[in-house]
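Yeah, one chain of the complex is gone here, protein chain that is, but the others are all in their spots.
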Amino acid sequence: MRFAVGFLVLPVTLYVIYVIAPYAQAFSIALTNWRGVNASPRFVGLENFRRLLEDTVFWKAVGHNLLLLVLLPVLTLVIALFFAFLLNAGGRGGAGGVWGSRFYRVVFFFPQVLAIAVIAVLFQQVFRPDRSGMLNAPLIAMGFEPIGFLSDTDIALWSILGVLVWQAVGFYVVLFSAGIASIPRELFEAAAIDGAGGPPMFFRITLPLLWDTIQVGWVYLGIIALDVFAIVWVMTPEQGGPDYSTTVMAAEIYRNAFEYSKFGYASAMGVVLFFFTIGFAALALRLSRRERIEF
Amino acid sequence: MTPLSRRELLRSAVLAGLALPVASACATPAGDGGTSSAPAAGATSAANPLGLAENRPLEIWIFDGGFGDAYATDIHEPLLKAKYPKLEIKHNATQEIAKTLQPRFAGGNPPEFINNSGANAMDFGALVQDGQLADLTPLYDAPSWDDPTVKVRDTIDPSAIELGSYDGTPYVLNYVNTVWGIWYSQKLFDDNGWRPPRTWEAFTALCEEIKKAGETAPFTYAGRHPYYIYEAILTLAAKIGGKDVLKNIDNLEEGAWTAEPVKQAAGAFAEIGAKYLMQGTAGLDHVQTQTAQNKGQVAMLPCGSWLENEQKDTTPEDFGYAMFALPSFTSSDAMPYGTLHVQPGEEYVVSAKSANPRAGMEYMRAMLSKDGAGDFMELVSTLTVVKGAGEGRTLKPGLKSAAKALLVAGDNAVWFLFRKWYAELHDEVAAASGQLMNGKLTVDEWAERAQKKAESIKNDSSVKKFKR
Partner (left out) sequence: MADAAVARSRSYARRERRRRLGPLSVLTHAALMVWTVLVVVPIVWTFLASVKSEDEIFGDAWSLPATVRLDNWARAWEQANVGQYMINSVIVVACSTFGTMLLGSMAAYVLARYPFRGSRAIYLLFVSGLAFPVYLALTPLFFVVQNMGGVPVIGPFIGLNTHGGLILVYIAYSLPFTVFFLAAFFRTLPGAVAEAAFVDGASHTRVFFQVMLPMARPGIISVTVFNILGQWNQYQLPLVLLTSVKDKWVLTQGIAEISADAGYDADWAALFAALSMAILPMLVVYVIFQSQIQKGLTAGALK
């Protein structure tokens, strides 16, 4: 018993000081109009939340988060499954996969090892609207209007989504490839004897057996979608712009806390984000329970 | 990962989520960060009128923007150091003032002297409200650096003190005098026989001519920072409707943004945006658009008088920066041709809760000396608020042009302050203005959005209100 306490005391202390205490405080700060250390916080009840209801920018941010919450996992998982399937030739290739599959797996994973802030700066240049932008240069050369990847309010959020998918896919390709490789080859062979080709085999064997892994991926990506910050903050004009067309909850929290010094209001936003995250977790739990065969 | 454990994770997360708000009821915000009481001034004397404490260091933070930070290390710091050799000066520079220093203020150990400028400046309103800034009255009442019989306040442009005041107390030193206008290359204009327009008709005609010529785009602005265009819109609005137009906006008056002159000005620039903007403007920032102008890709852009200095590395030798004031919208404009947006700016503050605030003020006194200001003008090529600092100095063409415009404007100078007072309103107007120029917002929608934000700030009890 003394051993157990000895092993736990440091991690728990650290965790309570740096994680639990700040979270707990955040909830009470959300009920004040606190604007700085020296202005003593005044209790305002649910005033911040009432204001939040009317804050169109914040709800825009919520909408963007929800859009990402749906699309980021769907796109990433579909693309990753597709490539994992190709790499393993539908599983028939066993652990080896198609020729060069090792090379592809290594390259696809590249974006994962780059820091998000680095990726944000990189794509800022890729997306430039003039002749010096990687994507717009050929368009302009062919006589088209350049696309405002980050400057058109109708496009900017899709550019963000594109970069997020670009970064995430490689990880799941690797994950799913390993998953497919671990499926017993006899299953595929049996299916092949039954005359199943590539795609049917994918839907009848690969997909069901990967389902657990896919769900894990969905939860991870969902949490990433709710926590998007650096890519928006570093890459977009007006930090979440133009005209708030790419802003997300985390960016609004940061803006209100550290730029407008509205700590109380920002904490209220944080509380809302918190309940979204919890809600998402609860939803994921329910969905996964319904479909699982317990064993 | 086993299915069981994953479910466990989710369930426990949900459970904990419900338990936490209850637990937090017992916790309180950090509250007063335990700042030490502000140190009193040291002994004052004729040689040291502000009572700077030489035994404590002076920490200086310069915004490393268009002016760079060499003016501090090469001019002002040596000036102070020569007088107080024992004083330790800690020099710092950054692009991101708020990101870098806001936490220090929040933490109660702010540096003494800050050049709070740039796109990432701290919210002055919040700083004042929070009691973070030192009252500069002792500085302005102190004898000036060059002549002990004249007070500092009498050696500088009075609007500089007025603009740095909050509810009558001066907290901010506006050191640089900035004038805004439409900038062009004298050489490009001469080569093509173009002339600076004096009326809006002439302006659009010129844009049309430039567009037809096909070599150069007529107009651009820093699309990623739409402040550059709403500045021009508001200046034109004041020219059409008089100084009160901007005063009403600053005071968050009802209908200030939906007033006719404001809408007319916005409509005028929206038309420019629809017809004459350089391709890709919306996605380019100030340096990219300004560099495009240096390369002859675009003829005109709105900017402040720091432009020439900011672009010194990319400007061709014979470029010949020059500026003109916004053209008259109609002949019945409330203010005459030549009306300028003039704003003492480049804000410097001393933090009240720093260890050595009087050293910060003494540093300001050195900046406001004839030598300090004159050398500054020559080095960074800009106007200052110190009267007559430019006498006998050689100025670059762009600065000469700006100085001339300032002289012509005389009392017809307009300015607005909400950008400093209410950062939120600035963000909203900037965001909306970008869309106005892209044609995604109509003038009415633009005005209503700004008005709505102004009203929401007015109704926000946590935001301190200012009046001018």
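For reference, chains read A and B in written order, and residue numbers begin at 1 within each chain.
Rule of thumb we're sticking to: a residue touches a chain if its C-beta (ideal position, glycine included) is under 8 Å from a C-beta of that chain, and two chains touch if they have at least 3 such contacts.
Everything numeric here is computed off the predicted structure, so don't read it as measured data.
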(request) Give the residue, chosen from A:Phe58, A:Phe83 or A:Phe188, that touches the chain omitted from the document. (result) A:Phe83
(request) Looking beyond the chains shown, say which of B:His286, B:Arg358 or B:Lys440 touches the absent one. (result) B:His286
(request) Decide which residue listed in A:Asn136, A:Ser159 or A:Thr206 touches the omitted chain of the complex. (result) A:Asn136
(message) Just checking the interface: what residues of chain B touch the absent partner chain?
(response) 1-2, 5, 8-10, 12-17, 20, 29-30, 33-34, 64-66, 92, 94-96, 99-104, 106-107, 120, 285-287, 291, 295, 310, 313-314
(request) Pick out the residues on chain A that sit against the missing chain. (result) 1, 3-4, 6-8, 10-12, 14-15, 17-23, 25-26, 29, 79, 82-83, 86-87, 89, 92-100, 104-118, 120-126, 128, 131-134, 136-138, 141, 166, 169-171, 174-175, 178-179, 182, 198, 213, 216, 223, 226-227, 229-230, 233-234, 249-250, 253-254, 257-258, 263, 266-267, 270-271, 273-274, 277-278, 281
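The rule is short, and it goes like this: only the chains that are shown with their structure count from here on.
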(message) Please tell me the distance, in whole Å, between the geometric centres of chain A and chain B computed from their C-alpha atoms.
(response) 36
(request) Under the touch definition given earlier, write down the residues of chain A that touch chain B in their complex. (result) 21, 23-29, 32-41, 44, 47, 51, 54, 127-130, 136, 145-146, 148-153, 212, 215-216, 219, 237-238, 241-244, 255, 258-262, 264-265, 274-275, 277-278, 281-282, 284-285, 288-289, 292
(request) Write out the stretch or stretches of chain B touching chain A in their complex. (result) 1, 3, 6-7, 10-11, 13-14, 17-18, 20-21, 23-33, 35, 98-99, 102-103, 105-108, 123, 126, 129-132, 223-226, 279-280, 282-285, 288, 292, 353, 423-424, 427, 430-432, 434-435, 438, 440, 456, 460-463
